[in-house]
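Sharing a structure here in structure tokens format.
Complex shown without one protein chain; remaining protein chains in place.
Up next is subunit A:
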Amino acid sequence: MNEPQDGIACSACWDDALLAAALFAVDPAGAAGIVLRCRAGPARDLWLQALRGLLPDPTPLRRIPINIADSRLLGGLDLTASLRAGKPVADRGVLVESNGGVVYLSMTERMSAAVAGRIANVLDTGIVAMERDGLTLRSDVRLGIVALDEGIEENERCPDALSDRLAFLVDLSGDLTVASGPPAYDACAVAAARRLLPKVALGDEALHALCVGASALGVASLRAPLLAVRAARASAALRGRNEVVEEDVVVAARLVLAPRAMALPSSEREAPDASPPEAPQAEESEGAKQESFQDDDREIHADASLDEIVLEAAAAAIPAGLLTQLQLAGEAAIRTKATGKSGALKGSGLRGRPAGARCGKPGGAVRLNLVETLRAAAPWQKMRRMDGGREIETTTARRIIIRPEDFRVTRYKQRTETLTIFAVDASGSSALNRLAEAKGAVELLLADCYVRRDQVAVLAFRGAGPTLLLAPTRSLARAKRSLAGLPGGGGTPLAGGIDAALKLAEDARRKGQTPIIVLLTDGAANIARDGRPGRAKAQDDALGSARFARSRGFTMLLVDTAPRPQPFAQRLAADMKARYLALPSADPVVLSGAVRSAAAR
């Protein structure tokens, strides 16, 4: 979605971004929010300024930093106020303080699932439920969210838990022509629209069109059509109408549905949920769609049903290079699944990010968190002085009495370690060559994995089946020793090799590691899973294993080692959703670089 486009499309992008801002301003709580994908820069500043101009005056605007602690996000015990008052005083937290307003979330592409989950919960229930520090507080909260997403890579984005709930996904990361003319709407128009909004009616046809549109675009979540319905209402209100008309539905489809599209309605790649029979097949060329986007939709399609118009409007708003991007996005989605486990962060002594505090004794690898300890001790001071006896009264009258149970230690979290599994085709004559490459790459990876605390394993498959040459290790010495005498030659039991790599990966995942599979082969499978020779069956089995590999969602890299790129190897990579790399005369440096970049994604 960040392909640079021609100037006209870009100014249309900018207009849409502003329109999204206006619709959001009309109904912040209904639309729930906007994901603004754009790196910090003039375009973003301009857009934020425009949004501020659209919001009615006393709207609270708060910015929430990425590292916000639960005590500020949801509220908690206000330490200083509690000490002063001599009784517990609650700090209400940023979300409650922003009630009725708009919250900016910084750098959501780096946001943890935990914080996203908390905010999503508040959006769902309209309540901030605080059960913290001995305090219980429930506050009704209605707010709109602007999630700033500075991601560059395709899978570096605002958490799905959040973007699924926010109506508008605005992407300003391409080259933009930022129109500096007078804004189409102002705060007055927004205020008028807000008054009108509760009265805006939405007919069955519009509802139908938006639902069908979402399905045909492969948008699975039901929140999308619901948010589109709200956006259509806001659009009608903004234009001073008390009824949703076609134009509003088109706007909603373009701004809410199109950015979530997972499939083109007319494309041969079926939407994941096969488009329903009612869904119209928009059989038009890409160019025609682009045109219809520029012109007034209504004039061209006077006879078309609303469903079709919605689809076309949405399709037109999907950038041309979508299909390739869909693949990337699909890959990203699967990878997210794979790294779902890496969301489960490992607690470790001192490394990683601080992740709150817990009760515990300091010492050894555990560090005392002074502020949290004081916070824990503060409320009890008066009581401790009472039962603590006279000697405390006299000697430490002005000091804070801290007991062992007050000790809080800082918890740290660290990403789980990565296990890179090399599955090397050791068959035939070129085996020695390939194994040498793998060996070189393993050594290079191990050299820097001491820093990254990652592990490497090597599997070779030839003849009857796979052999584990190097069990998962971090030790360079061990690797060198076991890789020294590598046997080669024989047939290619590709399916068996993939299966063995998967098993190893599965074990690693169960141990909390993040596995990466690197398959080095020329794809010339000729031994089936059951160990019998035969090319057709062997290839079939290999594809079966590949598809299963894909379902497990591991990060995978297929390195084609044949002198010329092989179609079967490519097909195998596609079926595995693996990254394909043709490396006929690879040297270990290139290979280890490729693996490292696969791991980094």
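To be clear about the criterion, contacts are C-beta pairs under 8 Å (C-beta built on N, C-alpha and C of every residue); 3 or more make two chains touch, one makes a residue touch a chain; residues count from 1.
Criterion: contacts and distances are computed from a predicted model.
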{"item": "\"Peptide/nickel transport system permease protein\", \"Mg-protoporphyrin IX chelatase\", \"Sugar ABC transporter substrate-binding protein\" or \"Cytochrome c oxidase cbb3-type subunit 2\" - which is the UniProt name of the missing chain", "value": "\"Mg-protoporphyrin IX chelatase\""}
{"item": "Touching the absent chain when the full complex is considered, from A:79, A:212 or A:494", "value": "A:212"}
{"item": "Option from A:40, A:127, A:184 or A:371 whose C-beta touches the chain left out", "value": "A:127"}
{"item": "Which of A:65, A:100, A:117 or A:240 contacts the chain that the document leaves out", "value": "A:117"}
{"item": "Listed residues A:140, A:156, A:186 or A:530, member touching the removed chain", "value": "A:140"}
{"item": "Hidden partner chain, touching residue among A:382, A:511 or A:532", "value": "A:382"}
{"item": "For subunit A, residues in touch with the removed chain", "value": "30, 70, 73-74, 76, 86-88, 113-114, 117-118, 120-121, 124-125, 127, 129-136, 138, 140, 160-161, 164, 198, 202, 207-208, 210-212, 214-215, 220-226, 229-230, 273-274, 276, 278-279, 336-337, 340-341, 343-344, 347, 358-359, 379-380, 382-383, 386-387, 405, 499, 502-503, 506, 544, 547-548, 551-552"}
